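The complex appears here minus one protein chain, its other protein chains still in place.
Labels for the chains are A, B and C, by order of writing; each one numbers its residues from 1.
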Amino acid sequence: MIVVMKVGSPEPEISRISAEFQSWGLNPEKIVGKHKVVFGLVGETVDLDPLQIQEISPWIENVLRVEQPFKRASLEYRHGEYSEVIVSTPNGNIPIGKNHPVSIVAGPCSVENEEMIVETARRVKAAGAQFLRGGAYKPRTSPYAFQGHGESALGLLAAAKEATGLGIITEVMDAADLDKIVEVADVIQVGARNMQNFSLLKKVGAKDKPVLIKRGMSATIDEWLMAAEYILAAGNPNVILCERGIRTFDGKYTRNTLDLSVLPVLRALTHLPIMIDPSHGTGKSDYVPSMAMASLAAGADSLMIEVHPNPAKALSDGPQSLTPERFDRLTQELAVIGKTIGRWPQPQMVLA
Amino acid sequence: MIVVMKVGSPEPEISRISAEFQSWGLNPEKIVGKHKVVFGLVGETVDLDPLQIQEISPWIENVLRVEQPFKRASLEYRHGEYSEVIVSTPNGNIPIGKNHPVSIVAGPCSVENEEMIVETARRVKAAGAQFLRGGAYKPRTSPYAFQGHGESALGLLAAAKEATGLGIITEVMDAADLDKIVEVADVIQVGARNMQNFSLLKKVGAKDKPVLIKRGMSATIDEWLMAAEYILAAGNPNVILCERGIRTFDGKYTRNTLDLSVLPVLRALTHLPIMIDPSHGTGKSDYVPSMAMASLAAGADSLMIEVHPNPAKALSDGPQSLTPERFDRLTQELAVIGKTIGRWPQPQMVLA
Amino acid sequence: MIVVMKVGSPEPEISRISAEFQSWGLNPEKIVGKHKVVFGLVGETVDLDPLQIQEISPWIENVLRVEQPFKRASLEYRHGEYSEVIVSTPNGNIPIGKNHPVSIVAGPCSVENEEMIVETARRVKAAGAQFLRGGAYKPRTSPYAFQGHGESALGLLAAAKEATGLGIITEVMDAADLDKIVEVADVIQVGARNMQNFSLLKKVGAKDKPVLIKRGMSATIDEWLMAAEYILAAGNPNVILCERGIRTFDGKYTRNTLDLSVLPVLRALTHLPIMIDPSHGTGKSDYVPSMAMASLAAGADSLMIEVHPNPAKALSDGPQSLTPERFDRLTQELAVIGKTIGRWPQPQMVLA
Partner (left out) sequence: MIVVMKVGSPEPEISRISAEFQSWGLNPEKIVGKHKVVFGLVGETVDLDPLQIQEISPWIENVLRVEQPFKRASLEYRHGEYSEVIVSTPNGNIPIGKNHPVSIVAGPCSVENEEMIVETARRVKAAGAQFLRGGAYKPRTSPYAFQGHGESALGLLAAAKEATGLGIITEVMDAADLDKIVEVADVIQVGARNMQNFSLLKKVGAKDKPVLIKRGMSATIDEWLMAAEYILAAGNPNVILCERGIRTFDGKYTRNTLDLSVLPVLRALTHLPIMIDPSHGTGKSDYVPSMAMASLAAGADSLMIEVHPNPAKALSDGPQSLTPERFDRLTQELAVIGKTIGRWPQPQMVLA
């Protein structure tokens, strides 16, 4: 932690501040610059809050953090070794991580009825997906919009799982539903709007199911990793990060701006696996294939893609869903690049 | 709702779409432009989802909403009459709204101990505040930072209320705490990070206490009003909107960018009362007074200002808190403008 | 300048870097933290580029600037004394600055014809304005939109000046027009889109007319001050900063987001006078009055407000222009607050 003093800070105040830091068990090394005095705080500073330090004195101009604010999520925490999240599914254990083939998550935005979800599951499995996504509880901007079929949809997801053996990924919006969700889901999803719902993060952190945490619409990389840190700190080491587009100044053509640079950035900061969701990331099915290709080439560990048997009749998010036919073609295109870069699953893997 | 067809849309598809709209009970008026065909949908369109409509055909280029997506929050819903939220406090009923004097909410970010909160309450009451704010449950970016004293802090807020008669405003982060909070709070606060925690919105909407809903960090005006709509639709008509700064590209000097233009914008859209929080809005106590003055001059119905008896020792958000002395001076400065524009409370009101 | 080394940086590399800094004439003070080594660079660092330093070694994690990047624009440069820009007009010298009454700039977006501009000048002068704004050269998003009447409009501005004695503010878009503009304008305006047109900045910096520099649509405070620094460094000390709204994620109701917090932020950083333009800042005339009031209460030194005798027929930016009648009323409302806070011009000042 670096503490920058204002120009003209009085000497007694500088001494007082130095003593204050010492009383906290820190070693404040003072640097006298041409115009300003700066302290480098040596000691256990990771839990200190820069805002808190700033308030020690009105003469403090700025406090700059040198350490990252996250611990368990950091790559250093695992000494540079990338973690893998192994998801147990009826079709076997599927590992997600940098040293594994890319895994594909596909399915509709929301679960509508048994035929639809089972049919979609069969189609995406045939195309090569390892996981079925589908919302039982849906976060909707309007209270008058379809809110998901809730508990009954969980039963339908169970049926699709039984029919295909695919792993199930579904979103939790309310901690009160968590126990029911955990019975069916193989991965619990925390949505973008709840990325900083800290009460919920603590509660999913107390479960022993892997957690997929989507990046908030305007979450910085640090905030996103701190959200993951909440889950890790609660005892759950199986966290997957999922980029789904951020909010920027231009929403005319895409609903969000897919930030693919998180791939190299996160690789340098964290050991956690990284998934990309080009469907929410762009909001329009026409744009999904090229962004899926880009995600794969840039090094994603997993892709989440919306597929709907009849997008025109989807109860939510239709415009960003691919048809099963378009999804078939996309997985074939992805396979070409995936094999080239050595990240495509071998046929037997899925059956393992 | 306006549906814009792509250039070159085939005639049979245009007829099919028209028939589809009719089957929904809508009257699609077709306009044949120079290059494009456009439908104006007449009928009950307010609950329709533009994304849903877009999926009827790949030939639909765009769907433009003509109606606002919010109903109960709209100014039209009350035929142009602004609502007032009347908060019952030991010192009497305090009305918040466009046709009432500005009310002042002040207090620390988080409740630290009894002496501190009671002392702060006394100071801000003496300076003219009608409400005491103070967090029992704190949303913190880091799981390792102070999370608020929780239930015991609610007891301290009750003590401060008893000592001063001030109304209490405190934040709910977890629906499980709602019953305990409602026992003490006169206004329930939903924080920026939970603005789209729809489960929580429904639950506070089911209570009979006024709700203060802070704007999310990157929430559009429409999304914010739709969050209010969740509460209104759940049966609670007493909603106050609070602007607290949005996230923009420049965070070097201010933590957020206080968007004061919401004042004239919301006045034209909604009947709900509007509060401004310049403390979170700027994140630095030096900037609070001028932004408080601006808020008042621009027409705010209420101001929320952080005050801490000893900002240097605040357990959270210290740098944005005013000292009681600075707050005294600020209320005097505000009073000068407030009286000029006819929005300052008469002395007897506070004592009522 | 603070240089943060990566965890595990090898000792010889740290020594090499230290020697490199010394060879630059700097004194690198080394702090050995718990995990990281940090250098504080003492010496003449203000012109160093953090990016340049970072490239000395791949083991450098980050370079943090402690000094501000601007010099002549800084408040320290004038030892805490705020500057005033004195504009010579036929009606006398008008000072703009923190220690002077608020000055009002008003007029249409673009100069349309002699009758219109002279009439507008008379109306805004009668209402209390000291300056007439009006575009001869207009930056337009579309090449097919009206681009301003150019040189002939400069003649019309001269006529309005002669008729009223008001100071003239008009925008330069092309350095080739600068000489002609300088003959008429009392203040040269550099528009938001040219804020980082560094060639133009150098050229206006070489003139001896005051320069108004509008904040770029997504310019940080530092970038804006560095643009001013270009003009100051070229020898022109008379620079006025003008906030006109920034680009954020929500453009549905306002064209830009007026960032009024620049008022307290700039006051702490720079001695330069600050103008606010609520007309471009919001893009809608309905929102201008409350934002003008807010600007004044927050401490603006000058206000720029669009006024058009017939907004419905304005050739550009009509929707944000006030009618002369609405502008009359606004100046009366502003006067009430302006007198209260001691920033309103005395009647004789305008006539001086």
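The working rule: contacts are C-beta pairs under 8 Å (C-beta built on N, C-alpha and C of every residue); 3 or more make two chains touch, one makes a residue touch a chain.
Not measured: the values here are computed from a predicted model.
Although it is left out of the displayed model, the omitted chain contacts the following shown chains in the full complex: A, B, C. Interface note: of A:L132, A:A175, A:M195 or A:M293, the residue touching the hidden chain in the full complex is A:M293. The set of chain C residues touching the chain not shown comprises 46-47, 49, 51-52, 54-57, 69, 71, 139-145, 147, 173-176, 193-194, 196-199, 201-202, 217-218, 222-223, 226, 229-230, 233-234, 247, 311-319.
Take chain A: the residues that touch the chain left off the picture are 218, 220-222, 246, 248-250, 252-254, 257-261, 263-265, 268-269, 281-282, 286-287, 289-291, 293-299, 336-337, 340-341.
Mapped onto chain B, the interface with the missing chain covers residues 2, 4, 7, 29, 31-36, 38, 40-45, 62, 64, 66-67, 76, 218, 247-249, 251.
In this text, only the chains that are shown with their structure count from here on.
Put simply, the chain closest to the centre of the protein, by Cα centroids, is B.
Mean C-alpha position of chain A lies 27 Å from that of chain B.
Distance from the chain A centre to the chain C centre is 40 Å, each centre being the mean of its Cα atoms.
Under the contact definition stated at the top, the residues of chain A that touch 2 or more other chains are 218, 247.
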